[in-house]
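The other protein chains are all here in position, but one chain of the complex has been omitted.
Moving on, here comes chain A:
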């Protein structure tokens, strides 16, 4: 398989309003791919099309080498895992019973329940009724549900938006482990730090189009002004261009013991996003 996901010229129109104008991208097997964009930019819509929940208006969509019209089959559905932005659980049932249902629906061995409970740090809550859980705990049960059948490819729609930093970090480690074991991950998020930390490549989605695409490092280099920011002990701040002619200048500053700190000017993904789209990501 060359691509886990291949999308060409995808367009989606809802009652005459184009939520997605025209997007193309591909995701390699084993990659963590991040789709970033402000609220209403079409992230959830894209995931829904990639998982067969919505049909596209135009364009070609291949997921795991299967063409979009065939996404309804049990075979396709059991190869992907989905954590959607408003998935929900059976509130009157226990955590265990909820996971058991999906274990059976996906034909996964029941031992997977324990494995997943451990993975999302919920061993003690297994017999708790879902309605008694906190939002973050529910989110972790949903994540366990999405991964319980060991899918080849998982779609995560803002998986950590309801979690505190500690739990989010725990989930990030889990996702990295999952990825190291070979799972391809397609993730949408508002959280630029999360994207920088997790994603091999990110795409910025805005106004129905992909405005920028690349690895976080590539993008940070591309949008860098390539200057050094030097702070001296006299509290002077110098901006020195990264040019051969400036090498002596920097050397002298360091040689004279004047440099308090020196930083290269690589913007964060958040700053790049702002530059590309003129919008803050919130």
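Operating definition for what follows: a residue touches a chain if its C-beta (ideal position, glycine included) is under 8 Å from a C-beta of that chain, and two chains touch if they have at least 3 such contacts; residues count from 1.
Note that in this section contacts and distances are computed from a predicted model.
Peer 1: For the chain that's not shown, choose its UniProt protein name out of "Bacillithiol biosynthesis deacetylase BshB2", "Nitrite reductase small subunit NirD", "ABC-2 type transport system permease protein" or "FeS cluster assembly protein sufD".
Peer 2: "ABC-2 type transport system permease protein"
Peer 1: For the chain not shown, which residue from A:68, A:89, A:117 or A:133 touches it across the whole complex?
Peer 2: A:89
Peer 1: One chain is left out of this view; which of A:43, A:145 or A:201 touches it in the full complex?
Peer 2: Only one of A:43, A:145 or A:201 touches the chain omitted from view, namely A:145.
Peer 1: By the contact criterion defined above, which parts of chain A meet the unshown chain? Give residue numbers in ascending order.
Peer 2: Answer for chain A: residues 14, 51, 53-55, 74-75, 77-78, 82, 84, 86-93, 97, 100-102, 104-107, 145 touch the chain left out.
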